[in-house]
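Have a look at this one.
Of the protein chains in this complex, one is absent; all others appear in place.
Right, subunit A next:
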Amino acid sequence: MTEERGERVADAAMCALRGCTFEYAGAAVRALRDVDAHVRRGEFVVLAGRSGCGKTTVTRLLNGLAPVHVAGALEGEARTAGLVAGRADIGAYARVVGSVFQNPKTQYFQACSTDELAFACENAGVTGDEIRARIARAARRFGIEDLLDRTIAELSGGQQQRLAVAAATMLDPDVLVLDEPTSNLDADAMRALHDMLAALKRDGVTVVVAEHRLAWCADLVDRYIVLDDGACVGGYDAQTFRALPAQRLRQWGLRALDVGGASAQVRRKIEETRARRMAATGDADGTPVLSVRGLRVGYRARSLFGWKRTPTFAREIPDLDFHAGRIVGLVGRNGAGKSTFARTICGLQRALGGTIAVDGRTATRDELSRAAGMVMQDVHYQLFSDSVRGELMLDGGRARCDAILGDLGLLDNADRHPMSLSGGERQRLAIGTALIANKRFIVLDEPTSGLDHGNMMRVGALLRALADRGVAVIVITHDDELAAQWCDELVEFT
């Protein structure tokens, strides 16, 4: 451990945890065990560790949510800017700590973006004129003028997260606490978030980020605090941390500090795939499960009378073949048409032109929907039953159902309610529903968003197992590490 732990340092610190042990109400395990940590004024600190290591709990102690509003038992003392968790009022915390959460879709309270920026100020009793001045200032500071006066639900995840950061700084807090802010973002959005945090750091705001993705903010970080299984494993200044072997980071469940290698590998695979498609003549690999020819995807807006002739969004898709047993990754920036393409090949929306064939025969929308399985990013939209087994029995017999549950490692949970499962288990259950219905190809939308290294590898292995069953696997992803290590082919959408 390289940090000094004198009383005086802790007193001068902006945030300090002293011997913190925390247990969530109703949980049998301790989320934190005797954690000592501090963050100095103006410091940029990353709380690193795998999913479930306790880093979210630390952020909740820092912003005053735990132990009162997120109920639990706290031993030790957690202090932020002079406020003591459990004793200070949440209203006092709201003025000195800004908070940004993981899911951009569930942290805005207002429907309109400008109202959301005003929200914290209105609650604090700031006058109307002052609020408007502050919003104008924040918009200039972060370059988010284009996000004002918009319906937040219509913004992209990246835009929502930028708005969330701006909204969290409206009361000029001393500390900004972010809990896995990038788990739903693509590379461009991460860069935008990075720039906002850089501006805040320049202005002397203390920033604490709980993360297992390390690359996006590596140049800003002053110190890393590593947590594992609820205990503080160590504190490292940026230089020492960078010198640690990659193997060590992986043991802690962390993603790579430098994703340059993975990105280069992704580029190489894209080129290889393109070259192979150019060279391939006829069906050397047998009949593809799914093939698209001259496909145009998109949608039309509605006009005053009926539909508009010209589509509001249209993308030409290169001719593609998807074979059984292969994992094909679809990569590219947001808005390039990946999701629209996925919906089209699943028969969920009409193609603007071109043909889609399943097993060599041109398929109608209904036939596509019968052949396609999908694992959405929000898996809870696709589970309808009141037990795990019941979910699969909707489509098949008991014996097959149990066999598939066994393969997916869900048999022990067969009688539980799908909503009581963890995110990863729910994802596997959704895959199970596609397997039992004998789907020919399965599309997965961002299956590794928010996952630490170990879970990402687990999903990768699962994709491989799916492909080995003779399914064509299509995965939409921003995750360079997943794309580089597990995809057989990569297609870039531009």
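The criterion applied here is as follows: contacts are C-beta pairs under 8 Å (C-beta built on N, C-alpha and C of every residue); 3 or more make two chains touch, one makes a residue touch a chain; residues count from 1.
Keep in mind that, in the parts below, contacts and distances are computed from a predicted model.
Colleague: Quick one: find the hidden chain's UniProt protein name among "Endoglucanase", "ATP synthase gamma chain", "NAD(P)-dependent iron-only hydrogenase iron-sulfur protein" or "Cobalt ABC transporter permease".
Modeller: Protein name of the absent chain (UniProt record): "Cobalt ABC transporter permease".
Colleague: Write down which of A:Ala78, A:Ile135, A:Val328 or A:Leu435 is the residue touching the left-out chain.
Modeller: Residue touching the absent chain, from the options given: A:Ile135.
Colleague: Mind listing the subunit A residues that contact the chain we can't see here?
Modeller: Its contact residues with the unshown chain are 63-65, 69-70, 89-91, 93-95, 97-99, 101, 103, 105-112, 114-115, 118-129, 131-132, 135-136, 139-140, 143, 145-151, 153-156, 159, 167-168, 171, 299-302, 304, 312-313, 334-335, 343, 346-348, 366, 369-370, 372-374, 376, 378, 380-384, 394-395, 419, 433, 437.
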